[in-house]
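Note that this complex is displayed minus one protein chain, with the remaining chains in position.
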Amino acid sequence: MRVIVIGGGIIGAATARSLSRRGIDVTVLERGRNVGGTSSGGEGNLLLSDKGPGDELRLTQYSSTLWPVVDAELRDELGPAFPSVEFERKGGVVVATTAQGAQPLHDFAALQRTAGVDARPVSRDDALLLEPHLNPAITAAIHYPEDAQVQPVIMTEALIASAKLSGAQFFENEAVLAGIRSPGGELVGVRTTRGTHHADAVVVAAGPWSGDVSEALGLSLPVKPRRGMVLVTSRMPHRIFHKVYDGDYVGVVGSSNAALQTSSVIETTAAGTVLIGSSRQQIGFDTRLTVAVLRELAQKALRLFPFLSEMMVMRSYGGFRPFMPDHLPVIGPDPRLPGLWHATGHEGAGIGLSVATGAMLADLLAGAPPALDAAPFSPARASLAPFLAPFLTPFPDSRAA
Amino acid sequence: MPDVLIIGAGPAGLSAARAARRLGAAVTLLDSSDELGGQYWRHLPPSRPSERESVLHHGWATFTALRSELETDDGCTIIRGASVWAIETRDGRPGAVFAVIGEPDGAGRSQRVFEPDALVLATGAHDRTLPFPGWDLPGVFTAGAAQALAKGERVAIGSRVLVAGAGPFLLPVAASLVATGSTVIGVYEANRTKSLLAGWLPKPWQLLRAAKKGTELAGYVLNHLQHRIPYRLGVAVVRADGTDRVETVTIARVDASWAPIPGTEQTIAVDAVCVGHGFTPRLELALAAGCALGADDFVTVDEGQQTSVSSVYAAGEITGIGGVDLALAEGEIAGHVAAGGSVLDARLASALAHRRTYLAFADRIENAHGIETGWQGWLTDDTVVCRCEEVSYGDLCGAVAATGGASLRSVKLSSRAGLGICQGRVCGRTVEELLSTLSPGHSDGPGHSDGPRSAAADRVRTDRRPIAVPLRLGELAAEPG
């Protein structure tokens, strides 16, 4: 079987790796350079703490079990000369800063525990043991020992290097322009800026541009960019030990509100800098700097760690999360066009979900039962139906092709 | 009359301010320094008066006249110690300019936001110094540092100093060192006679006289002869050694591509070395304002010094390295047009003529002194490339090899080269050049070849610094007002 993956970000890389390890012939097409899109414009949190019970949490838990395995495999395959992917389960500490915020945070944690998340309420004193420089004025704190992280760019490069070892081919500076259809209407290849490629399946993994790419292939897909900005401080003595954020984050992630939203996830990087992020704004692919966004991030960070006030911010950066209207990624065959598959729409969790996405897609493409029920992520799911017109060729299941 | 905001009070900015005031515009002039004059007229603070500071400067009278004219002009507001850290673009307007004002790197500095009718960017340039083994030792300085410390502090970087690199700037640096009590062991220019001949004349001072920059350089040259400082061509510093500070430097002959010629090394005891291979324009504010760059990575301007953004002008070293006289001419044109004047105005005739002359001069200097690629031959695996994050040449090679030739952006993010607090100001262009050597055309799959396009797109990212100068989080969090 031959598969084309469109997009050289972390989702394309993880998908290519999973497919090629199953002996599938994979070609990845990237219009710019690999890891030049969203996957190098965000952070590398693998968070369970911000997810309530449901399908996204299940996918995250699945990914969470895969990460240590993938980490060990990559170490093995790539050897010590490869830069560290910085996989670390440093744990998260989520706090409430207001009296009203305390109970919802505890309620949310209780709900998470019913779904198997290790969510441990901690007293203020214990929170200060975990994070000695935290603002003591917090009103509630939950410790999530399972929260982890990777360095997203190195991880994507590692997945690419590993996929190449299994025979996947990566073509950079090659943009997909249109689909090639068989006389029967199936998608059998793509036309690019450099020529044509034929395959049995085409996987769209083009991040926030997946809507455009799908359109070029003949269909709509409601992926929208949701801008996020991150602040980076200069190096400082190590004083923040977990991923620490305020409880509002929980409400923000699940929201579709286009207006500016920020929450301060604060963490130390391996280089000793501190990342403060991130904002969420639906303003299209607008890359212009807005000082008010940076200011709000800074304000929220200071509420959690007042000592940061004296630290230098040296950089801001950001990217566009691939946002879905029903808040779930799309992973699987598109019912409207045989041969078309999706692996996209991961919003602010695509790094964490990448390995689960790759594994699930490889199972589906190979006709094997996925380790986790894939139906909730299918492009055919009911919650997506209102956004999916027009159906060009009604075709129930392209796996039959 | 428009409000004109000028960022940078070096020769270009000062000249722009005067020209804009001549037309009656309300001018605000900002500089992060607490003194006017920029890099060129860097001088002692008022707390250290002297009778003859002019000795250290070319055109000192031009500067003091400009300064007193602007300082006594009520229509010109000068804000010292104002670091511009961000520009927000606005459609059809120059944008909003955010500054923190107060002691450098202070906390709780006051904040101002400017929304001018016209903006003149005159942020100048800083030294470009190529890495070599040991360049991270204390006692190794940029050429500009030696100059700045001599002019601005009367501090000599050492007693026995070697000056090396490329470009005519090395000569005034050596002269300043001598005037500050150092013994200059020699001035070593990497380019060779032939390329210098092609670029200008065998004797640098002849050209400079021809280009009407003579007075200054003649002084330097006299100085040289008087102090018998060897000026040698085709020689470069290829390493520095010492335990916790520089003790010796090794120079070697280099070929026309600047590749060191084996067997020609010579080790010299020094207590300081200063090295500059050219200048890098300070582009972050121009990029923040949305200005387009040319293929040469300088800000593109039209006849009236207007950038690609309407009502945003650029002058001085950010439009091309051309020295003080070009900066003055460009500044005058920019200030005049920003204030609503026409390029055809007779009052601009001499500035336009000067600009023409000095642009040609700048071209010749670039041809003669431009950086060649052979210098990479003097790197060793453990040579630090990124000083902030201590990323070595070996680390970079390793990252490129491990990833099979990842993009500049990816290699930077995985090796941390250029991610430190200087934001790639020192190593950014060097890392770009090293990567294009380490993996030429690597971006392309079989049968493909258009790598440079994306390399150029990446290049802009190195100079793009949305937070142009670091500020304290507490300052960022505070509402200006």
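Just so it is clear, A and B label the chains in written order, and each chain counts residues from 1 on its own.
What we mean here is this: a residue touches a chain if its C-beta (ideal position, glycine included) is under 8 Å from a C-beta of that chain, and two chains touch if they have at least 3 such contacts.
Here is the rule we go by: contacts and distances are computed from a predicted model.
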UniProt name of the unshown chain, from "ABC transporter ATP-binding protein", "Proline dehydrogenase", "Xylose transport system permease protein XylH" or "Cytochrome P450"? "Proline dehydrogenase"
Out of A:G195, A:G272 or A:P386, the sole contact with the unshown chain comes from A:G272
Using the document's definition of touch, tell me which of B:G75, B:P104 or B:P230 contacts the absent chain. B:P104
Would you indicate which residue among B:V238, B:I251 or B:C422 is in contact with the undisplayed chain? B:C422
Looking at the full complex, which residue from B:V140, B:V184 or B:A477 touches the chain that isn't shown here? B:V140
Answer key for B:S159, B:S310 or B:T380 versus the chain not shown reads B:S159
Please pick, from A:A72, A:L129 or A:L165, the residue that touches the omitted chain in the full complex. A:L129
Extract the touching residues of subunit B with respect to the undisplayed chain. 32, 34, 39, 44-53, 55-56, 103-107, 126-127, 136, 138-142, 144-149, 152-160, 179-181, 244-245, 271-272, 282, 387-390, 420-422, 425-426, 470
So which bits of subunit A touch the chain we can't see? 88-91, 110, 113-114, 118-123, 126, 129-130, 143, 145, 234-238, 241, 268, 270-272, 310-312
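Just so we're on the same page, only the chains that are shown with their structure count from here on.
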Cα centroid separation between subunit A and subunit B, in whole Å? 40
Residues on subunit B engaged by subunit A in the complex (per definition of touch): 86-89, 96, 98, 105, 107, 288, 389, 398-399, 401-404, 406-407, 409-410, 413-416, 419-421, 423, 443-445, 448, 450-451, 453-454, 457-458, 465-467, 470-474, 476-477, 479
Given the complex with subunit B, which residues does subunit A contribute to the contact? 32-36, 40, 78, 81-83, 151, 153-154, 156-157, 160-161, 164, 169-174, 194, 231, 233-235, 271, 276, 288-291, 294-295, 298-299, 301-302, 308-317
